[in-house]
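Shown here: the complex without one of its protein chains, the others still in place.
Letters A and B name the chains as they come in the text, with residue numbers starting at 1 for each one.
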Amino acid sequence: MNTALPVINLYAVMPQIVLVSAATVVLIVGLFERFRKGIPYLSLLLLAVSGVVAVNQLGLGPVPFSDVSSMMVMDDFGLVATLVFIAGAVLTVLISISYAEARSIDRGEYYALLIYAVSGMSMMAASTDLFTFFLGLEVLSISLYVLIGFEQRDAGSNEGALKYFLLGAFASGFILYGMALLYGASGSTEYEAIARTLGGERSDAVNLLLLGGLGLLLVGIGFKISMVPFHAWTPDVYQGAPTPVAAFLSTGSKAAAFVVLIRLLGSVFPGLQMEWIPLISVLAVLTIAVGNVVALVQTNLKRLLAYSSIAHAGYMLLPLMADSQDGSASIVFYLIVYTAMNLGAFGVLAVLSARGAPCATLEDLAGLGSRRPLLAAVMAVVMFSLAGIPPTAGFMAKFYLFSALVHGGYVELAVIGLLFSGVSLYYYLRVVVWMYMRPAAETPAEAAGRLSYTGMTALCLSALAILAVGVFPSELLQLAERAVMTLP
Amino acid sequence: MIPVTYYLVLSAVLFLVGATGVLIRRNAIIVLMGIELMLNGANLSFVAFARQFGMVDGHIYVFLVITVAAAEVAIGLALVILLFRNRGTVNIDEVRSLRW
Partner (left out) sequence: MSYLPLILLVILVLIVAAVIVTLSSYIGRKKTSASKLASYECGVPIKDSARKNFSVKFYLIAILFILFDVEIIYLYPWAVVYGDLQLYGAAAMGVFFLLLVIGFLYEWKRGALEWD
């Protein structure tokens, strides 16, 4: 007997291969104590290499991974997402360096796991089969479980990790069972096959399996993007995690889940729109409401940013309803901007926490405007952008998002979103008020001295990017539009 | 031959028992076992469907899921041990220091 071997196109998954190899190299080099100081820079170099590989593949059109089944595909959508993840990881490494040294968690594993997480996210973005999506999700999640609990002696880090692990694994169970039902309905886990089943004649039993499968998948993905009512873990985990990890968690892992959601709802499940559109619109509005309202009363900045990230997840859910290229492009645009904003916000906290006591509450920021003008300026830009005030990127992102929603005929959803976005002004601007208008407490939490150069570089870069995109958004918008063009 | 529906019902029951365990039990180790049960419920569905369709991909998925579950359990146990060292308990209701 001679088995016909599938033709495997390794070039199509080159970014993922490079990322996994990079992480493994970092892991091995990290074993040797004398290279300890160099590990972050090695990670930056290897991340840059994988970025170059991904950039070189841009525009080469969809190339499937193999000829028998389309487990993964190389297209602009996945590549742009991968580039966003890599950029997020680069910023995370930069803000991690001083923080990790101060907490003595600057081990090779920290950076290796960060890159493994990026490879998992990249797999998710490139997947065209539920199973590669699941594997990517697990690679991401398992790395994150360890990263969140990386401060072994710290009870908060420990607790955050356990909470995220238990809920994350619970969500994985839902996703897997949903996949099993979809497999039963269509005889395959490929996106195309499921879409074909949805397009054809369906018996009642198949319909039930499809609906159940979609529902369970949405529960699982809802956990990952912290959609109400599956958001309860978010503030606890962000508060407990090491600050740079919280930054990475709030941007990267959420972005990866959204990328999958765009692929799934946009090109696999349009056939069930009658069912999921009402559900998602109600949940999105609830997510926006809960995030913004609860954020009003937070005094711990990490918890405040957690509720703000819940609210932003709600905004990003809205254009899914519009089901248009514009809608998907506006989500991609929003994700890119959101990555820069949130990494900036958590980055300020991480850079401050690297000097002495952890910087966590509004009081710790009092008087920052006179104490550390540059850092305060970065934080102010980030807060204005999160609130959506022009001329920042956050404004443009919200503008595209809501206009896509209005074009899709969901004026009332756009109005609700804008109203709550007005509410959010209060808590974002309160941070700015505390920085510039309150006098410093007698003993500032962070000691005097220079802040880490690398961290400041990352923060200034993201603040500049936010301002630049706010003034000249068209380049980035074109990139986002080009990315969603390749979606079926 | 036993019809495939029986396996599906069994897998749904396994999944629900696991999910209930996660929701009502407070011992972290038992919660972990509940999660394993959920994954195995899904595994049984995959195998049953694969058998019905006469295809092997469902079986391969089960292999992969078993591996993923092993990795997850390894991390989970490590976290629980760390928790026990820091707090002296594995009851997840007593782990609630993160509040505002």
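One rule holds for everything that comes next: a residue touches a chain if its C-beta (ideal position, glycine included) is under 8 Å from a C-beta of that chain, and two chains touch if they have at least 3 such contacts.
Model, not experiment: these values are computed from the prediction.
**Student:** Could you tell which one of A:Leu31, A:Leu60, A:Leu208 or A:Met485 touches the chain left off the display?
**Tutor:** Only one listed residue reaches the unshown chain, and that is A:Leu31.
**Student:** State which residues belonging to subunit B touch the missing partner chain.
**Tutor:** So the residues of subunit B touching the unseen chain are 60, 63, 66-67, 70-71, 73-74, 77-78, 81, 85.
**Student:** Can you name the residues of subunit A that touch the chain not displayed here?
**Tutor:** Listed in rising order, the touching residues are 1-3, 5, 24, 27-28, 31.
In this text, only the chains that are shown with their structure count from here on.
**Student:** What whole-number Å value describes the gap between the mean CA coordinates of subunit A and subunit B?
**Tutor:** Here subunit A and subunit B have centroids separated by 26 Å.
**Student:** In their complex, what parts of subunit B are in touch with subunit A?
**Tutor:** Counting only subunit B, the residues touching subunit A are 8, 11, 15, 18-19, 22, 28, 31-32, 35, 38-39, 41-43, 45-46, 49, 52-53, 55, 57-58, 61, 64-65, 68, 71-72, 75-76, 79-80, 82-83, 86-87, 92, 95-98, 100.
**Student:** What does subunit A use to touch subunit B in their complex?
**Tutor:** 131, 134-135, 138, 142, 145-146, 149, 152-153, 155-156, 158-163, 165-166, 169-170, 172-174, 176-177, 179-181, 183-184, 187-189, 235-236, 239-240, 298-300, 303
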